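Structure provided below as structure tokens; questions to follow.
Only a part of the assembly is drawn; its chains keep their places, and the rest are absent.
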Amino acid sequence: MKLAVFLSDWRRTEDTFERLKADKLGVVLVGNGIYHAVVKEGGKDSPVLSKAGASFYVLSDDLETRGYTAANVNSKVKVIGYGDIVDLIMNDYEKTAWL
Amino acid sequence: MGELTLGVFPSLVGSMSLDFAFKLAEAGMAKGHKVNMWLSGNAVMMAKKGQKAFKDYSHNEKKMKELIGKGMEITVCEACAEARGYHKEDTPEGMKRASMDWYLAKTVKTDRLLHIGGE
Amino acid sequence: MGAVKLLFVVQRPPYKSENPRLALTHAIASQTAEIYMDDGDSVVPTVVFVGDGVLNAVKNQNAMKVYGVTSTENHIKSSLMIDMPVWVCKEDMARLGLKEDQIITDAEDMGAELKTTFVSYADIQKEMEAVKHLLFF
């Protein structure tokens, strides 16, 4: 399946994300999920970014709200806007999962 | 153009997730998609008109009205609203109240569903 | 559209939020959704408890006695009564030390024939692929 996963938390309380498999997987970091794209805890990338085969996106509005810009974002992650999220949902993926 | 249904659920009051849903709905409609929104759990806070627009708090009533004017269907869970003391006369203009089956029925024809049910 | 399959995935414990309960009540509402649908259309939901969500399925919940609120147990039993599939992930039960005899397996007291299904995570993954929409709680 082609699945777009939305992560809106920094500390997560479920392990669904780690277990999920998809032929095509998009991970959209929104809300406090944006910290996965900009914070290197203990000098390391967030474990979220190590999900194999996934494409990573971060919502620019939610970056800016929290004091970050595209310049702070991990090179694995693409900065996008609300219109891009609409396109990901409607065109690039078939299903969504807001974890 | 497609149809996108947003299910917006609890624990969103005071967070920015309700704001997210309205901004996404706006972007979807700007691209010509039909957008439906279901508000349940704590997200039914939108079903109380006359909310004062303090700068310290998210205030989505104005955007919601605009989107309704442009054709967004928005329905609120009737039981979730009543349990919080939001009655029919509290409902903002253009917002519908229905049972949960309204949302279930929407999942049949909609092209995509984004169900924001998490914490 | 015919019959559209939905998977309700409950991944967090009960009571701290009303989401697990809302997952069940929304899934149950599929029974009455025809009034909004065209002839021949229907919604076919499955509710699955996975991760810490399996704690929702622990039996003997006394929420009504203690707090005057319907228990999640009661909603699970209502689901079985209308023949809605309720799945519980075996691996997560094992991880949390839950035995089958601690879990709500049936609603015979309410006259239900359907029983809880204990599934592996692989079955859940397969169902995620099979359904039209996913609803995570």
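When the chains are written out, they are named A, B and C in that same order, and each has its own residue count from 1.
Definition applied: a contact is a pair of C-beta atoms (placed from the backbone, for glycine too) under 8 Å apart; a residue touches a chain by one contact, two chains touch by 3 or more.
Every value quoted in this text rests on a predicted model; they were computed, and no experiment measured them.
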Given that one copy of each protein chain type is placed in the view, how many copies of each are in the entire structure? A x2, B x2, C x2
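Rule of thumb we're sticking to: only the chains that are shown with their structure count from here on.
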Higher C-beta contact count, A-C or B-C? B-C
Between chain C and chain B, distance of the C-alpha-averaged centres to the nearest whole Å: 25
Chain A and chain C have mean C-alpha positions lying a whole-number Å distance apart equal to 28
Junction residues of chain B, two or more chains touched: 113, 115, 117-119
Where does chain C touch two or more other chains at once, residue-wise? 12, 132-134, 136
Residue positions on chain B within touch of chain A in the complex are 2, 4, 15-17, 20, 23-24, 26-28, 30-31, 33, 111-119
Which chain B residues qualify as touching chain C in the complex? 7, 9-11, 40-42, 99-109, 113, 115, 117-119
Chain B partner contacts - residues on chain A that touch it in the complex: 6, 8-9, 13, 30-31, 61-62, 65, 81-83, 85-87, 89-90, 94-96, 98-99
